[in-house]
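Only one protein chain is missing; all other protein chains are in place.
Each chain gets a letter, A, B and C, in the order it is written, and its residues are counted from 1.
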Amino acid sequence: MSADHTFAVHVESTDVAAIVRPVGDVDLSSSPMLRTSLEQAIAQSKPRTIVDLTSVGYMDSSGVATLVEGLQRTRRADSAFLLCGMSDRVLSIFQISRLDAIFTIADTLDAALGTDT
Amino acid sequence: MSADHTFAVHVESTDVAAIVRPVGDVDLSSSPMLRTSLEQAIAQSKPRTIVDLTSVGYMDSSGVATLVEGLQRTRRADSAFLLCGMSDRVLSIFQISRLDAIFTIADTLDAALGTDT
Amino acid sequence: MDDACALRITLLSRPALLSCVRRTVEAWCSLTGCAEAELAAVGLAMDEAIANIIRHGYDNSPDGSIEIEFHRDGPTVQFTLTDNARQVPLESICSRPLDEVRPGGLGVYLMKETMDEAVWSHRPEGGMQLILRKTMATSPEVTMREHDVR
Partner (left out) sequence: MDDACALRITLLSRPALLSCVRRTVEAWCSLTGCAEAELAAVGLAMDEAIANIIRHGYDNSPDGSIEIEFHRDGPTVQFTLTDNARQVPLESICSRPLDEVRPGGLGVYLMKETMDEAVWSHRPEGGMQLILRKTMATSPEVTMREHDVR
């Protein structure tokens, strides 16, 4: 069993979506890895790019910046960008920075996969 | 909701047992409170004194010393002393210090209440 | 504010240490007996503060030094962060307008929003100083430990 402070990002894809799953805290030390994986996912040009935050306990503004970047890239590529699986702690940083209205936020991955956008 | 690093001890009694329930980490800063509660529980002279460690995530040697003291007091008073609800982490300090054989350790509080000694 | 500094951390300007400092700050603040959400707020503010020193103060060089002094007076926690990084005009330390959505530009806003006070200054001996302060909502239990924390 590895310790909970190491960070990893898994990228998976279906016909309609590229799913990015960061695991661990997203801060200045890990957000560059998230950015790289996000770029790979977006490059797949799927109709949807989904970031599943179920395994993210903490996110700081460098993580938020990375997601804003992802949102802007997918907009240019005319594809949908969705977030799901946010804990209250992660959601609160979006709320404080009033970005909860800018992002499409689904409760679960299933909801994100099924949402029409 | 209060933070998880504060410490409290609850003492409860039934006909046959005095039950001591520490909540939080047991270390040099909290073991004096555990000792006081343990003394109160033992003073009730019930057939059994049970320390329910279900809500203790961490214990250091000052906690172990406090429990050894409790064990010795109850022996003099000819009553049984039982521990229950140990997490793996707490159990491991008893194992390293070979005290797992000295104490009567039950899995659950029910088992501790039902155990013949 | 209490004079005796019960805890001080000195770290190098390395992003990998952020998680460690965050956890220290949260564990230390929890001694006030405050609510979880308060801990999270202070942990976030500290993370943003150090990340900014690393990025803007030390230009991501990994060998800059950062010192954090932890002070407490009852329910009020105060952190003094000092560095030897370059001194920037204090008015340049401000976030983007919230309605202008772009990556970045949120750290200073988050610090000010989550703490009661976030005040930058130039240290006479060189480098910058940042004071972060917040009065936490406490629960009754905390008085038990009042004497040996601070």
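In this text, a residue touches a chain if its C-beta (ideal position, glycine included) is under 8 Å from a C-beta of that chain, and two chains touch if they have at least 3 such contacts.
As the structure is a computational prediction, the values presented were derived from the model and not from experiment.
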Identified contact with the non-displayed chain, of C:Arg23, C:Arg55, C:Arg96 or C:Arg133: C:Arg23
Out of B:Ser13, B:Gln40 or B:Ser62, the sole contact with the unshown chain comes from B:Ser62
Touching the missing chain, which residues of chain B? 5, 25, 27-29, 58, 60-62, 64-66, 68-69, 72, 89, 92-93, 96-99, 102
The missing chain sits against chain C at residues 4-12, 14-17, 19-20, 22-24, 26-28, 31, 62-63, 145, 148-149
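One rule holds for everything that comes next: only the chains that are shown with their structure count from here on.
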Chain located farthest away, centre of chain C as origin (C-alpha): B
For chain B and chain C, let me know how many angstrom lie between their CA-based centres, rounded off. 38
The positions of chain C in contact with two or more other chains are none
Quick one: which residues in chain A touch 2 or more of the other chains? none
